[in-house]
Every structure is written in structure tokens, then in C-alpha cells.
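Please read through the structure below; I'll follow up with questions.
The complex appears here minus one protein chain, its other protein chains still in place.
Read from first to last, the chains carry the letters A, B and C; within each, the first residue is number 1.
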Amino acid sequence: MILRDPVHGLVTFESDEVEIIPTLLATREVQRLRRIRQLGLASYAYPGADHTRFSHALGTAHVMTRYLRRLRDIDQELPYWQRVTTENARDAVAASLLHDVGHGPFSHLFEDAIPEGPSHEEWSARLVMYPDGELHRLLSSYDTSLPERVVGLIRGKHRLSYLSSAVSGTFDVDRCDYLLRDAHFTGVSYGAFDLDWLLRSLRFGHTGGDGPAPPIAIDGSKGLPAIESFIMARLFMFQQVYFHKATRAADWMMRQVLGRVRELVLDGTRVGSVPPAMVSLLRDGDTTCAEYLEIDDIALLAAMSEWRHCSDPYLSEMSTRLHERKLYKTYELHGSQRDQGPELLQIAQDIASSQGFDAERHVGLDEASDTPYDEEDSPLRVVFPSHSPRRPSQVSFILGRLSGEKLRRVRLIFPPSLRDEIEKAVASTTLASSSAAT
Amino acid sequence: MILRDPVHGLVTFESDEVEIIPTLLATREVQRLRRIRQLGLASYAYPGADHTRFSHALGTAHVMTRYLRRLRDIDQELPYWQRVTTENARDAVAASLLHDVGHGPFSHLFEDAIPEGPSHEEWSARLVMYPDGELHRLLSSYDTSLPERVVGLIRGKHRLSYLSSAVSGTFDVDRCDYLLRDAHFTGVSYGAFDLDWLLRSLRFGHTGGDGPAPPIAIDGSKGLPAIESFIMARLFMFQQVYFHKATRAADWMMRQVLGRVRELVLDGTRVGSVPPAMVSLLRDGDTTCAEYLEIDDIALLAAMSEWRHCSDPYLSEMSTRLHERKLYKTYELHGSQRDQGPELLQIAQDIASSQGFDAERHVGLDEASDTPYDEEDSPLRVVFPSHSPRRPSQVSFILGRLSGEKLRRVRLIFPPSLRDEIEKAVASTTLASSSAAT
Amino acid sequence: MILRDPVHGLVTFESDEVEIIPTLLATREVQRLRRIRQLGLASYAYPGADHTRFSHALGTAHVMTRYLRRLRDIDQELPYWQRVTTENARDAVAASLLHDVGHGPFSHLFEDAIPEGPSHEEWSARLVMYPDGELHRLLSSYDTSLPERVVGLIRGKHRLSYLSSAVSGTFDVDRCDYLLRDAHFTGVSYGAFDLDWLLRSLRFGHTGGDGPAPPIAIDGSKGLPAIESFIMARLFMFQQVYFHKATRAADWMMRQVLGRVRELVLDGTRVGSVPPAMVSLLRDGDTTCAEYLEIDDIALLAAMSEWRHCSDPYLSEMSTRLHERKLYKTYELHGSQRDQGPELLQIAQDIASSQGFDAERHVGLDEASDTPYDEEDSPLRVVFPSHSPRRPSQVSFILGRLSGEKLRRVRLIFPPSLRDEIEKAVASTTLASSSAAT
Partner (left out) sequence: MILRDPVHGLVTFESDEVEIIPTLLATREVQRLRRIRQLGLASYAYPGADHTRFSHALGTAHVMTRYLRRLRDIDQELPYWQRVTTENARDAVAASLLHDVGHGPFSHLFEDAIPEGPSHEEWSARLVMYPDGELHRLLSSYDTSLPERVVGLIRGKHRLSYLSSAVSGTFDVDRCDYLLRDAHFTGVSYGAFDLDWLLRSLRFGHTGGDGPAPPIAIDGSKGLPAIESFIMARLFMFQQVYFHKATRAADWMMRQVLGRVRELVLDGTRVGSVPPAMVSLLRDGDTTCAEYLEIDDIALLAAMSEWRHCSDPYLSEMSTRLHERKLYKTYELHGSQRDQGPELLQIAQDIASSQGFDAERHVGLDEASDTPYDEEDSPLRVVFPSHSPRRPSQVSFILGRLSGEKLRRVRLIFPPSLRDEIEKAVASTTLASSSAAT
């Protein structure tokens, strides 16, 4: 199989150990990912960001083949029982392709909005193990224990720790692909980093021995800029894309829409067009694989399109607004304002109430946060010819300054018509409190 | 308004004459383009090609602002009544944004499949003139005759011919954007050309005078490689993307699906989920703007998802196949085979019949053709300091060899299970006829 | 004038106020920059880095034209006497083109090696004022006080502070060009940043008033990532390119070569092929413009080629080594080692002496340091609609962590044959001292 990917260029899956990829791609479970956008509603902020989970899954499998090639170049230094076998390699590319096969509509959005259901990771595992699925049948046809091994890898468990951390870790193949992909499709150049150099910088944390296989590590003499620019790319993408105000506002509105549907469904009110899987999830906290496979962006967008005409005014209004991208506005809290979140939310809601809005439904406080580089639990080390391995923050100018730092965005979200009044009220409150503090 | 576009980088609409763009973008007619993919089903062949008509419309308006900037740099040589006014400029950017606002689901696919309805160009004009639409109200609020002027430009009519050919011509702003955009999202690098240099090479065909404004032209001393690479990019994109076998097979299947729905609807059979606009188009050959605005990729994909479960076996099978990308195969006819199309189709259909297929529905002959560079009707000329203007083919090494040449792809399309038998039969027929010819 | 630049693409100088550029480019003073490489000996580490000061000067002038275009887009908010005039604009592009016209062979290397001579900034000013030069005659032909104004700008003095900081400041047009250019020619992708967005983010620090013109500033709501990635690009380029071990070793060797020539010239020993300007600089601490214009990379490399065959064994050896890229090795000091520099140098020199080397000549300690982002003296501020301007470090996640931090590389430099012994000795010394410390 040979195809063109706008991110990685020429992508091929041809050797024996990756010939499983084309067959996996043809299953309906994986094809469903064509109908789930990678970045949810981010194309409301970045008009190019309509790329799907399918292209990301493909890219992730491709990066895994390159990762494995690098491992093979260096694993001669390990005892043979710690090296990657053909079977391991096949397991790893399959797991990398399937790691997110369980995502629901709009990726993270759906599971955030319906927290009573299983997580997407749990769905990934279920779909791999689903006996009536094309996917499970295919995997089993290779080897009856292959589905279980894939689930193990997806959950980060493997005899070879350098392999499980390739599927999920500080710089796993998933992140390698999505940073480059999201950068390519949004046009945010800051997300690019040097994948070639990063892969080339991989080393093992030690040279084996009798114990367990070594963790993955970075070459200290050549690899630092690669890992630094990778971390910086993550930071920039969070700042610019994942935490973008329009995306966050649209996400919040979609959660409100789904939340209202939940209320109506649980109240027993008839709401048309709700996909069966969603009804089951809301009522029973779970659904079947067969039902789950039927929900995707198309199903949810088609439902939302119907809800524009439903009898519930709030659901109708919010659905129409999302359909036509008539988004709510945001006000970002800076500095000490961020500690006053609940108080400022109350002020904004009071304003909304005084204007006749149902304040709880129309005004929200949105907090997004991430630690771009969290070294605490990471086994990643930097290795040198004549020193013991060190933590990246010990040897990197920039990582030493970033490690553990938390990036945080707190925003009020509200209808456009309230913008001026809310901004004014928040500004004066903040001013008052900061002069009081002085 | 300032935003990031993955193709053009930083895109801004800020001067007085383009401030109309952000307001146009906010209308529901233009927002609808977010739900129509630029390349229909091409993402079945190129996994990145999920970009929408919305991003293309935006990019086209951006290229128009650059085109206008270039015109302003050189129109001092024209008498003032032949220059671009602020009003002209606003009309031109609006027309470039709206030129394809009338596209139906999957762009060209829908109108090809339902030929009884108006063309997408006609729908663009109707939507601009639709009195109850947000779009028309907005345009009229600027100037009551603006909607009509926009329609005129979309149809290629304008007092200043260099302006109408910018909206629609050999190298209009539409093509400039879509070649670069389709290249970026498919990853087919051959589609890239040098837009900066191309715009910089624009000249007027003559320096005005009392008659009509001059046509647009290309600078003979600097501009040839720019126009050559533009034409070559078109050629490559047709060869690689627009005529790709998987896309053509998927398109053919979608036309079969819609064709079957047409039969069922006209027969009076109840088919669920058919969007009202489609029913009207099939029954009456037309529909209202209000209904038309409700159909988009989402509506059609959601309907097709339903049709998987309908009682008509053909519709159900083909819908399922498209949903899961289980595509029909193709066999491309080369050389003299292409003159034997009907005969070879018959052979393939006979094979299908003998295997129990309804041959007419399951085997087709698909012809795609385009003339990458057709100079015949093009007013485009190349100008020199001391010569009269010449046709590009007269001065370009490569265009002289390409002009008027027709690119053509003819393929049989059939179910995968018939592949071997059809390929064998076609090959032996061809061989027989070529030895007979000897 | 229109030309292709590999960094900026299409570059044009056509309006009245930049028509001075093509004439300046044609002078022999500026043409001389074709014979001076931008990065000295860096192509010993990065084989593509042979780009010249000429292409950088051109690129800098181009960035200035874009900078000015941005200023014009926003200076309507200033009182008219604080805006950029046509004359100001011409002065600024001329100054940006000429800011480094005084560089000697291998850029910074020559002036570092012969510190008794004037700095390259001083030579830039002298060449602009040199009455017999083509450059001065040309500038004066536009306006007799133009040369002086250009010198003023080069020295950072101008009535409009936002203009002088464009020529020389935290992110002046010089840096904008060289970061992108050095990245393009070395292939170190980390040096790229988003110039479009950076220029678009420019604002004024205040809106004028009766006092002096405002300083330049950055838009707080859009511009932070642009300035952050600019600073990060600088950091990465210092780490990867400017402080690269092979470049630093070659630079050190070249300084040793020139240092030896100085000794020989001052001793009155006859050394062939020393360019007259160099003799004058060494003997008198100065030279004439006419002589200075005759030295460039070609002159120095040709001289060094001759010195391979001279009678002084040290000069001959080091010249041969540089000619054939047989470089000395380096050992980088990390952590506490960096405080032991002199001590470790002594150890290395002792080893060299014991092996028969003239230790002072063959073993050196090289320290490179830079503060990638020094906010202390920078007038650059970030502006917001409703706040007073703030320092970048106050509002930027990453700059807050970088500001004032010093990047430092300390290395021993020595002949390849001593590598093992020196590495071993340094390692054991360090170990001893660190255990002693415990």
C-alpha cells in the first residue's frame, strides 16, 4: 500500500510486518474515523482544520513504522530477548493505528459532554475485543491473542517498556503525528518540529542486562534541540489552537446542547433525532458496540440540524447558533482575575438575568489547562557517552525553565449582546479588588 | 479580520473596500459551505482532502484582494475611467467569495447526478438574489444594486473585462486558490505554482485609449514561467487527483445511489430520509432557495447512512459500500481500447450477468476528460515592450506543445469480485482486435 | 527591480522611495559584500552555509520595505509630524541595506582577531562618509545630508524612535532577515519564525501626543506567539549554529592564524601575501577606506593559501589545517566544570607540553555566551486595548521564563591527537573536585 499524506509525504505499508495495516484500514470500525474530525469544532477558528481521525490514525501508524526502523538500527546493543520481534512490530503498528478507534463524535467533545459513558480509551478496547466486529475478526485471523495484545499496548502495557511508551508517553507516535498534522491543517506553523531528527535521536536508556528492557531515551550530544522543539511545538499548539477562544466557545455551546438533550431525555420529553447510542448512554450509562459504531460527526450534526426546529427554545436556539456559527463571546481572565472566577461568573450571570436570560444556561466559566512539559512521571532520560542518564530539565536550557509549569486559560462565555456590559463590570470589579489589595 | 489559512498564511480583510467580507462570511448561506467538501469524495483516495468550500471561498476572496492590489499598482497607465474604483473592488471581492455559494452536496457530484435541477452557477445567482436570505439582505444593505452586480460578475460580465476575467477566466482567482488548496490538502506537491510571481506578472493587454478597458495580459519578459507552471499544475492535478481512479469509482457509485433514489422517488416508492429539496428537484426539476439551503454533505451522508437499512437491495448495498468505502474496481482503457468503449462495456456486462449481477446497475463506463490548456477562446495574451501582444503558445516552449491537447481517462467500473475475469476478457479482446488490425 | 530570494521569495524595489536600492546595490562597496560570507567559517559545520553578506543586505532592505508598509498601515493614529515621510522611508531602507557594509573578511571574525582596528560599525559609517567612494557619491547625489542621516540611523539615532529601533533593536529588520536566512542555508529549521505575523503584530507604544514619537510595540491580543517564536528562533540558532563546536574551533584557529601573522608583522618578520590593509591595521591600528575595501574573504583565503608554504611552522601548519578542514577538537565543560576553566586549561596545556606541543599556541579555552532574550534595556512593550503597556515577560508564558537567562558554552580546544588524554584528565579532575566538594 502506498499513498500520499500531506503531512508525511509518501507513506507506504509494504513489509510483512505492516501488511496488516491496509486490511485494518478497510474495516468499518476504522473507516468510521473518516466521519470524526480530529479537532472537533476547531475549524470554526481555523478554516482548514477539517481533517479527520482517519488521516491521523494513518499518520500515527506511519510514524510507528519509522520509530520501529530506528529501534532496529540501535537494538543490536541489547540482548536478543529485549529486541523488537516481527510479532512485536506488527502489534505496535496495529496498536498505533487503533489507539483512538473508540473516539466518539467530535473527538473529546462527546465524552466530555456525556461523562456517564465509558471513556474513548475504553471504547477503543471494546471495539478491538468486539466479537461481531470486522476489526476483531480480522485481528483474530492473524493470531487469536492479537486483540488482547493490542489492547494491552493501547493501555501502555508491554514487556518492552520502550515499545509501550512509543504508543503512549511523553513523545509517543500519537503526539508526533497530531502536532504536525494539526499544524499543517490549521496553518499554525509553530506546531512543526523536526521529526527526522527526533527519531534519529532515540537511544535506549541503558544497554540491557538481565533485567527488564530499557526505557527509551534521547541522545544527549545531538538530540536536545529535537526534544526541545517538540515540547515547544506542544506549548504553541495549546496556546494557539487547542485553547483558542472561538473553539472553546463552540465546545462549550456544544456541551450545553448535549447537556440540554440529556435533561430532556432523562425527563422523558420526546426529542427527535437523538441517536440510539446517545439515548442508551444517557439512560443507562452505557450502550452496545453496534450502537456506538453508528454515532459519528455526521449523525450528531444531522441531529443538531433537526434540533434547530424542535420545540425546546434553548435547544433550538443553541443548535441554530452552532449550525450557523453564531458563537457566544468570551472574556479571558488574566492575573489575579483568575482567582476570582466564581465571583466574576456570578456578576456576569446577574447581568444576564437582568437582561432576561436564563443565566445558568447562557453564561459559563470555562477553564482550560495543560502542563506542556511534565517531567514528574516521565521515564524519559537523556543519555551521554560517559555520564549517567539525566532528566531533560537538567541539561536543557529551555526545558529546565518549562518543566512542570502549567498553562491555563480561564474565560467567561456569554451571549454577544451582553459583551459590553460584562466587560465593563468585570474590569471595574477587578480594579476595585486590586486597589483594595494595595 | 485576520486569520490563518494553511495555504496563504496570514489572511486579512481590513481596508474599507473589503470590510464586507467578514460580514458576508457570517451569513448562513456562506456558513453552509462549511458543510460541503471541496473535492467531494476525493478523500477516499487522498486521506487529507476533507477541506471545504468555505475555506476555498475565503482563499479565493484573499487572492482577489491580492489581484486587485496588483491592478492598482499598474492601472496608472490607463485612463482614469478604466481603473478599478473602490466600488468595483468591493464588488469583485464579494463576487469572488460568492462565486460558488450555490454548490450542492459534494460540489459537482450532486448536480451531475440530478441534471434536471438548475446548475450550481444558477443557484449561486439565485441565492445572491434570494430576498429572504441573510446574504441578499446584507448585500442590499450596502447598495440595492450590489446583488445584481455580483451576479453579473459571477456570470463573467463587467464593464472592465480584466475584472470579470479575474473572477472567471484562464487563470482566475478561483483556480489560483483551488490548485494550491487541493495540492496542500491532498499532499500532491505538483499542484503548487508560484502565485506571487504570477500576480506580479500581470499586465494590461493595451494601455487603454477611448474604447473598452483592456483585457488582462502577462509580462513577456518575466511572466512566462509563472503561467507555464500554473498550467502544468492544472495538468498534474487533473492527472493525479481529479481523475484518480478511486475518486472516479466513488463518484460513479454515488451517482448510482442518487440515480436509484430518483427512480424510486419517481416511481412513487417511499424512500426514507430523502431531503425535501431532493424530492422537489426530482419531481419538479426545481426547488426553493429555502429548501436548497438545507441540503449539504451532512444531509446527504445522513440520508445515505439511513439508506443502508432500506428495503431496496441495490440502494442498500451501494449505500453501505460507500459508507464503508468498499469501492468498485476500475480498469483503465489505453490506446485503441478507448475507441472500443461500448464494446468492452458490453463484454464486462455480459460477464456480470453471467455471475448473477444486474449488469446495467453494477458495471459502468466512466469517461473523464479535460483540456488542461485551451487557448482557443482565451483572450489571454503575452505582452512585450516592443512587440504586439502574442498568444502564450507562440512564445512558450511548453505551452506551444500543450495547447488544445485533451487529457482523457476512460475506465470500466465493476464489482471487485469480477476483476480477474473482466481484466482477462478485455485484454484478450484488445489483443484480438489489434492483431486483426495488423 | 525584481528578483528572487530563496528566503523571501519575490523581492521588488520599485516605488519611488526604494528606487535608491538598485543603485546602491550596484556600487562597488555593496558588491564587495558578495565576497564576504555571512557566517564566516560556519560552512565547516553546515555545508550549505556559504551565503554572503550581499544576500543578507538585500534581504534586510526587503524586510524594511515590509516593516515600513506596516507602519504606514497604522500611523494614521499618530499626529502627522510623527508619521513616516517619503524621505524617512528612503533613509530607512538605505540604512538597512548599508548597516553592515563595513564588515571585514568572515564577518565578525576579522575584527575579533585584529582588535586594534575600528569596529565594523565604525567602518560602515566611514564607508558611507568616504568622499571618494561610489557609495558616498551616490547617496550625496540624492541629497547632500543623506550620508549623515544614514550614519545616524545605523547608529540607532533618529527623531522617530520606532524607526531607529527597526534598524537596530530587539527585533530589528537585520535579525528578522538573518535568522530566516541562516536557517534556510544551514537547514536548521528551528530558526524559522512567522515573519508575516510578526510584522502584522506591530503597533505603536502610545498614540502620539505632543511629545516624541512613540516606541514600537506588539499587539497583546494577537502578537505574542510571533514574538515568542522569534525569540525562540534566536535561542535555537545560537545553540545549534552560532555556538556549534566545529565553527567555534575553526574560528579559534583562524584567530590563531591571524594572531601569528600579527606577531610576525610586528616583529618585522617578512610574511608574504598579507593584504596591505591588514599590515596597516596591525602596525598603525588603522587603515584607509581604499585599502579596507580591498580586503574580503577572497583576499584572506588567498593569503592563507600562501601561508601554507611560509617558513613559520606554526602559521604554515594552522593555515594548511584550515585550508583542508583538519580542525582541532573541542571538549565542552558542563556544570561546575565551567567554573574551573583556567584550571582545566592548565591541565590540558600541561598534557600538550608533555607531548612536545607549544601549549599556549595549540590549546585554548573558548567561551561563547549570549542572552537570547534580554529585556532589561529593551523599550519593547506589549499593548492591549484597555490596559497600559506591559513588558513581554509579564504576559508571555515562555518569555517570562527566559528573560535575562544567559546561554553559555565553554570549551577546551586542542589538537586531535591529544583528545583521549585530555578528556580523561579533565573527567578525572572534575570527578575529584566534585567528590572533594561532597
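As a convention for this text, a residue touches a chain if its C-beta (ideal position, glycine included) is under 8 Å from a C-beta of that chain, and two chains touch if they have at least 3 such contacts.
Everything numeric here is computed off the predicted structure, so don't read it as measured data.
Undergrad: What chains on display are touched by the one that is not shown?
TA: Counting the whole assembly, the omitted chain is in touch with A, B, C.
Undergrad: Considering the whole complex, which of A:67, A:178, A:197 or A:414 touches the chain not shown?
TA: Of all options in A:67, A:178, A:197 or A:414, contact with the hidden chain holds for A:197.
Undergrad: Decide which residue listed in C:132, C:210, C:267 or C:324 touches the omitted chain of the complex.
TA: C:324
Undergrad: Where the complex has a chain not shown, which of B:217, B:254 or B:402 is the residue touching it?
TA: The single option touching the absent chain is B:402.
Undergrad: Footprint of the hidden chain on subunit B, which residues?
TA: 189-190, 192, 194, 224-225, 228-229, 232, 235-236, 239-240, 334, 386, 397-398, 401-402, 405, 407, 427
Undergrad: If the hidden chain were put back, which residues of subunit C would touch it?
TA: Output for subunit C: 3-7, 9, 26, 28, 31, 34-35, 37, 43, 46-48, 50-52, 54-55, 58, 184-188, 294, 298-299, 301-302, 305, 323-326.
Undergrad: Touching the missing chain, which residues of subunit A?
TA: 2, 9-10, 12, 194, 196-197, 200, 222
Methods note: only the chains that are shown with their structure count from here on.
Undergrad: Quick one: point me to the chain whose Cα centre is farthest from that of subunit B.
TA: Between subunit B and every other chain, the largest centroid distance is to C.
Undergrad: Is the contact between copies subunit A and subunit B built from the same residues on both sides or from different ones, judged by whether over half of the numbers are shared?
TA: Looking at both copies, the contact residues mostly coincide.
Undergrad: Average the C-alpha coordinates of each chain, average all protein C-alpha coordinates together, and give the chain whose average is closest to the overall one.
TA: Nearest to the common C-alpha centre lies chain A.
Undergrad: Centroid of subunit B to centroid of subunit C, CA atoms only: how many Å?
TA: Roughly 50 Å separates the two chain centres.
Undergrad: Would you kindly tell me how far, in whole Å, the mean C-alpha position of subunit C lies from that of subunit A?
TA: It comes to 42 Å between the two C-alpha centres.
Undergrad: What positions in subunit A touch 2 or more of the other chains?
TA: none
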